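For this depiction, one protein chain was excluded, whereas all remaining protein chains were kept in their positions.
Moving on, here comes subunit A:
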Amino acid sequence: MGEHVEAEAIITRIEHKSRKIESLIKQYKPIEALKTALEGSPPKTKDERCKSANWIVVHRALMAIKAVDLMFSSLDPEYYDILMKYLYRGLATGDRPTCEQCLKIHEKLTQKAGLGCILRALSDTVNTV
């Protein structure tokens, strides 16, 4: 019961985030949008709806990024691991534009963060996205 209430609270928070992200994307600040989407990602929750809701928001931000080469100059390293997890979720979807974008970002992220980032993202089965 307590978990259900918590899940609702998380989903409301994600909806707030999604509005903020839409406005950031309109202002041509996709990297800010991505940071907002990745912040407060709910890895501790087991609720699939929260994870899906957050994924939708992160996906929106990811697809809005046009200049993949430049994105890492403004993205802090603390976001790398969580971003990698979302990239693998994107790659599992099979949707062509999503996969293309995720592969482009994955290449650059691996160059920046190294193979360790991939390993941490894939082997962490407790905090999944």
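Methods note: contacts are C-beta pairs under 8 Å (C-beta built on N, C-alpha and C of every residue); 3 or more make two chains touch, one makes a residue touch a chain; residues count from 1.
In this section, contacts and distances are computed from a predicted model.
Q: Which protein name, taken from UniProt, belongs to the chain you can't see among "Vacuolar protein-sorting-associated protein 25", "Actin-related protein 2/3 complex subunit 4", "Presenilin" or "Protein FAF1"?
A: "Actin-related protein 2/3 complex subunit 4"
Q: Kindly note down the residues of subunit A that lie in touch with the hidden chain.
A: Listed in rising order, the touching residues are 88, 91-96, 99-100, 103, 122-123, 125.
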